[in-house]
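Take a look at this one; I'll ask things after.
With one protein chain removed, the remaining protein chains of the complex are shown where they sit.
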Amino acid sequence: MMSAAALQLSYVGALLAVSVLAVVLARWRIGNAVIYGATLLLCSAAGLGVLRALIGDGAAVERLVLPIGLPWLGAHFRLDALSAFFLVVINLGGALASLYALGYGRHEHAPQRVLPFFPAFLAGMNMVLLADDAFSYLLSWEFMSLASWALVMAHHRQSGNAQAGYVYLVMASFGTLALLLAFGFLAGPAGDYGFDAIRAAPHSGAAATLVLVLMLLGAGSKAGLVPLHVWLPLAHPAAPSHVSALMSGVMTKVAIYGFIRVVFDLLGRPDWTASVVVLSLGGVTAVMGILYALMERDLKRLLAYSTIENVGIIFVGLGLALAFQANGQGLPAALAFTAALFHILNHSLFKSLLFFGAGAVLVATGERNMDRLGGLIHRMPATSIVFLIGAVAISALPPFNGFVSEWLTFQAVLQSPQLPQWGLKIMVPAIGGMLALAAALAAACFVKAYGASFLSRPRSPAAENAQEVDRFSIAAMAILALLCLLAGVFPGLVMDALAPVSAEILHIRLAGQTELPWLSIVPIDLRKGSYNGLLVLAFIAISATLGFLAILRLSPHAVRRAPAWGCGFAEPVPQAQYSPDSFAQPIRRVFGTLLFRARDHVTMPPPGSVAPAKFSAELHDLVWENLYGRIAAIIEAVSTRLNNMQLLSIRGYLSLVFATLVALLVVIAIWA
Amino acid sequence: MHSLAFDISHSLAGTLVLISFMMLYQDRLYSLFNVFALHAVVLAASVAWQAMIQNAPHLYVTAAIALVFKAIVIPVALHRIIRQLGIHRDIETVVGIGPTMLAGMGLVALSMVIMLRVTAEADALAREDLAFALSVVLLSLLVMVTRRNAVSQVVGFMSLENGLVLAATGAKGMPLVVEISVAFSILIAFIVIGIFLFRIRERFDSVDVGDLDRSRGERG
Partner (left out) sequence: MGVTLDDILVQGLQMLLVFTLAPLLTGFIRKVKARLMRKRGPSLLQPYRDLLRLLRKDVVLADNASWLFRATPYVTFAAIWVAAALVPTFATGLLFNWMADLIVIVALLGTARFFLALAGMDVGTAFGGLGSSREVMIAALAEPAMLLIVFCVALVAGSSQLSTIANFIASAQVGLRVSLGLAMIALIMVALAENARIPVDNPSTHLELTMVHEAMILEYSGRHLALIEFGAFLKLLLYVSLLACLFFPWGIAVSGAGLQSYVVGTAVYVVKLAAVGFLLALFETATAKMRVFRVPQFLGAALMLGLLGTLLLFVSKSL
């Protein structure tokens, strides 16, 4: 019997083999079915295997050393509860993306640019989670980044994608650099890069702070923390939709895994000031992410921005866990940590679902611009139902899963009076307010997304003649929708499955939830707060049925169809309805004036003229313009200066070499 | 701990902070004066309540001063000045209401954190009075820096003084002399500023302090 860790690694090996196979098969038509079928099987097997371990005896930790990599180090691998949970999330996402791609992949114009990299991307993510030393961790991380970069560049001829790939590459290199430095500081002067050794060594003071900052930069840039998010809304939508789903729903989670692994596990007990930084970054990311999403009219970019929001929510949960843990308050810390993990799972479910839906819309209409969609609910009934479920779930509305993790986070916020630091006491409810704002804006955002693309009148011929997508795609989306509902109605099961993770990382677990009557969840104490998704769903169903029955009795069943009143227009004109931009206008006016320097410009023709009036909205991405624009300008200025170095005289070069030599000698003189 | 005496003084001080926020929210001069008058009334009530629970009759005088001068005389006088000068009754703010409010929130949080940390040993009433008083002072400063209009800066300045009085009465036993001098110095400052206003008006035909900068050549 192979150990579980070895089994997982063999799945990774198999994925890599599939990736090689794909290079050969990609040219043939059968390639699509074979490759995605294989990844579907491998991911399901990997995910189910770990899930069983997690639910069964999650505490077991397994190690494995392979004689590859650096000769004196070898490659260490380890499977514990934390990596098991993330392996479940990733392989679930991977399996469903493969299922979806069985249908979706057939529309791919250049399969040879997607097929080989897809299994490699999955393998890379799996390896990051299994790695147990800094070297294999960084190697797997780079492998994952490069494979996803190749997938982003799959449609490299489409406008904007080349730029997206470039920005992604720059940001990914920057992130890896930060991680490299973080591990350098963690390993200390002894230079032992195994995670066990790092965990055993004490970390404190400036080095620990520096590691935290570097992790926020490295993992945060991959996860999309504001202001490091700029690449995400460019790169995620550029990839094919099933890859977008993986990047948004799953790869951001790998980055969060890295953050948890280092900050919670390797670094030891943190200082409470660390939590202030994480909390405020999380809060700002949540609100800014969803505001960006509201301003967007490209469906896939809207989803990518909403990923940023959800990453913010997760970081708020992690920040709360850090705050409680730093003060030795185990139970609230476990609650906040569980909330964050729950949201990680939830987000991977509904974000994959929504990206699959956006992919289905793209296949059916060829459009991502919501200004040219509309009315799809009539043409794509199945997709419209599952997309609706995803939209409700991501808007944190009961009885779906998004609400449960949000509710748990709020419960953790309500524990804040226990914190001894005044700054935290006062800050945490304010961050809770920001979360509530983000949740309300998310609901607005998804009303806009769903209303503009699926409801209202078709705004283009493509939308008018859309066809429902294939059965594989629908099956993948339907499974995700079902999981969204189940996780929302039976949250106790999920929380109990997460208990080993918090037991391993925080050494404390929440009370078991499944034994409670009626499947309620009671995180701390029944008198403090409880929620029962099953009963909420049942009550809504019962009251809706009661209402329906009463109406059957009382009212006539006749339904007359008539044209809607269009304010005097004889023909209903699609242009007269609210567009996505006009829908967001009130919110743009309230929040955007300050945050995006949004201005509306109306040019009215002079009286008597028949020229049309013109309206335009002006938006600025202040992060991009002020931060990245400046950095780019500085780099350009410096490189222009350095250019002159190539045109020096021989004496000039000699003095340069001489100066360098002297400078180095001085350094040695000071240090040695 | 939660005696009625404590509850009432707590509520009055809290109301004072709330009214400071209302001052931040106003964009008309007349309503600003009304809110300022309300501020003074609540201050007077709070001081009077302190006088009663601390058994310090001299504080009644302070309360009366606050009531007569700040709640009645000064607002009426300001109304008059405005009418005589014919100043625009809209207040130009430097930043929008929303960000100002958020900044105010941050200031209140800051003063809570500082005061509650610094005064850990003090008696409960004094602690919270000081925390509220610092919030009032900071909010008044915020009123002063976010308004372009000189008259509203005057009002901000006077509400700042209200915050100081609140702090003084909360910390038991501040002699009357000091308070009278404080009140009178404020009155004098008010008169000086009133004259000053006339001068600005004469020279620049406006009470926008930005004009002063321009006359000094600071802003093109």
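By letter and in written order, the chains are A and B; residue numbering begins at 1 in each of them.
Throughout what follows, a residue touches a chain if its C-beta (ideal position, glycine included) is under 8 Å from a C-beta of that chain, and two chains touch if they have at least 3 such contacts.
Computed from a predicted structure; not experimentally measured.
Visitor: Touch as defined at the start, partner being the missing chain; which of A:13, A:56, A:566 or A:605 qualifies?
Guide: Checking each option in A:13, A:56, A:566 or A:605, the one touching the absent chain turns out to be A:566.
Visitor: Which is it among A:28, A:539, A:624 or A:653 that touches the chain not included here?
Guide: A:539
Visitor: Which of these touches the unseen chain: A:586, A:605, A:629 or A:652?
Guide: A:586
Visitor: Which of A:4, A:41 or A:437 touches the chain that is not shown?
Guide: Hidden-chain contact among the options goes to A:437.
Visitor: One chain isn't shown here. Among B:23, B:108, B:151 or B:165, which residue touches it?
Guide: Of these options, the touching residue for the absent chain is B:108.
Visitor: Considering the whole complex rather than only what is displayed, give the residues of subunit A touching the chain that is not shown.
Guide: Touch with the absent chain occurs at residues 374-375, 377-378, 388, 392, 395-398, 403, 407, 410-411, 413-414, 416-417, 422, 425-426, 429-430, 432-434, 436-437, 439-441, 443-444, 446-448, 450-452, 455-457, 517-518, 520, 522, 526-532, 535-536, 539-541, 543-544, 547-548, 551, 554-556, 558-567, 572, 574, 576-578, 582-587, 589-590.
Visitor: May I ask you to list the residues on subunit B that touch the chain which is not drawn?
Guide: 1-2, 4, 6-8, 10-11, 13-15, 17-18, 21, 25, 97-98, 101, 104-105, 108-109, 112, 116, 124, 127-128, 131-132
By definition in this document, only the chains that are shown with their structure count from here on.
Visitor: Using mean CA coordinates as chain centres, what's the gap between subunit A and subunit B in Å?
Guide: 48
Visitor: Please name which positions on subunit A make contact with subunit B in the complex.
Guide: Touch list, subunit A to subunit B: 422-423, 426-427, 430, 593-594.
Visitor: Mind pulling up the subunit B residues that touch subunit A in the complex?
Guide: Touch list, subunit B to subunit A: 96, 98-99, 105, 109, 112-113, 116-117.
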